[in-house]
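Not every chain is included here, but those present sit where they belong.
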Amino acid sequence: MEKPILVFQTDFTYKEGAVCSMYGVVKSTDRTLEIFDGTHEIPHFDTWSASYRLYQSMRFWPKGTIFVSVVDPGVGTARKACIAKTKDGYYIVTPDNGALTHLKEYVGIEEVREIDEAVNRLKSTEGTSIFHGRDLFGYCAAKLASGIITYEEVGPAYSIDEIVVHEIHQPTFSEGKAEGIFEICDPNFGNLWSNIPVDEFIEKGFNYGDIINLTIRHENEVVYHEKVPFAKSFGFVKQGEPVVYTNELMKVAVAISLGNFRETYHVDFGHDWVVELEK
Amino acid sequence: MEKPILVFQTDFTYKEGAVCSMYGVVKSTDRTLEIFDGTHEIPHFDTWSASYRLYQSMRFWPKGTIFVSVVDPGVGTARKACIAKTKDGYYIVTPDNGALTHLKEYVGIEEVREIDEAVNRLKSTEGTSIFHGRDLFGYCAAKLASGIITYEEVGPAYSIDEIVVHEIHQPTFSEGKAEGIFEICDPNFGNLWSNIPVDEFIEKGFNYGDIINLTIRHENEVVYHEKVPFAKSFGFVKQGEPVVYTNELMKVAVAISLGNFRETYHVDFGHDWVVELEK
């Protein structure tokens, strides 16, 4: 059987030698393992974004792929280090600090095990407690991928109910109206992604081509209120104009064609960024 | 026969999960495919730079390598999605939006085919129209690399004359004089690269060691005019001093030794940035 691929995401950036050291440990454990960068530019200490990025990309990888997510503000403290297995057959090696939020809610966690540091931690670096990406998560993931340990040998299972999660906000709908939050952004193009599934949105009477009353509130104050077209892609509106569109995860999102909505209108994501769409 | 390597370039950055999702689709199509990053930091929507970066790096890869270039401001609109084959044996999977400009001009396109979305698009994501890097270009490139489809099965061929290209500016020469434009920069070190081939430059009487009258005009206004040495490398002038040199593609370029010409003199690239060199 083919060994699973390892996909890493962290808030380390590639500016110095941390990612390189981490990958070195993997290749020293098993030279044949295949490693991919997810992203190393998760915002510092942002376990919500870590959770969302896992949810965003995981489904596109082969079943069995092992994701290593190291956004770990509590490194070296009592927070659990775990490996979760999703109901659709992927593994996530991560501190149990909220990074499993979206997968638990939208995909389902089948099993979770606490990494036993006594056997699954790199021995040569035991004097330091601040780089578990290299010494614990990366190393243990490599052992699992390689077949050196089974999933059961990661460490003891614990209750899925104990997994640390962030609060997830659900959108609300009525005929011709939908309300949700911006739950993440595209930090590159400056698009904002809501938590409103397009399927339900369309069910409530919205169609491509509609002009929509779009209202964005931050802490209950209106920061944006305009009529904006709902279109299949950016190019259906003129350069510089806003558009409501269906994003890559089939959720309602907003953008500026050839522009940056987030920077232009100083809009961001989080539970206090409410988006309302009305016909 | 070995399967070709896939080299990706985009304007996505690595800040979030887009590249990761795209590569997941490739590995789900064929686990054995080999993927490399070209660059994911093409300036947003800049199909000229996309074209130049393909031209810059392609020749150094093994024949048969498949380049996937996704700088796609028109994603989801009527612009063609294509796979071109160069006269020297490489493939480029790209929106037909100018990204083939330099390869068509300097290498030659042997054949170009429009991707048939009915058969070569990822089925599971058909509800969204804004991520063809993942759903069309990456997926179809993986099928081609894997041998699941032949080049002919990409879709119908169309005339090479129909390929969308940007205007290419040609340098002009007289004895002891050359004029061209800065056609691209090195955004890292701040060097500016002209479109003047060094071979012709030297033929017109320029030699390493010469002191050259270098004039740079922007929209016909002189923004830089100095005597600058022509040298084989940066270290032949003192730190902080400008130099005319032969760049990695054998074109005339300008730099500051251990400095940044572009930022220091507020010089940039494009058809309205004219460079004149005179003995």
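Things worth noting here:
Chains: A and B, in written order; residue numbering restarts at 1 for each.
Just so it is clear, a residue touches a chain if its C-beta (ideal position, glycine included) is under 8 Å from a C-beta of that chain, and two chains touch if they have at least 3 such contacts.
None of these values were measured; they are calculated from a predicted model.
Number of identical chains making up the complete complex in this structure, 2 of which are shown: 3.
By our rule, only the chains that are shown with their structure count from here on.
For the pair subunit A and subunit B, the distance between C-alpha centroids works out to 32 Å. Residue ranges of subunit A in contact with subunit B, taken from their complex: 2, 5, 7, 9, 36-41, 53, 56-62, 65, 186-189, 198-199, 232-236, 245-250, 258.
The part of subunit B that touches subunit A in the complex is made up of residues 11-25, 27-28, 31, 35, 44-45, 73-77, 125, 127-131, 134.
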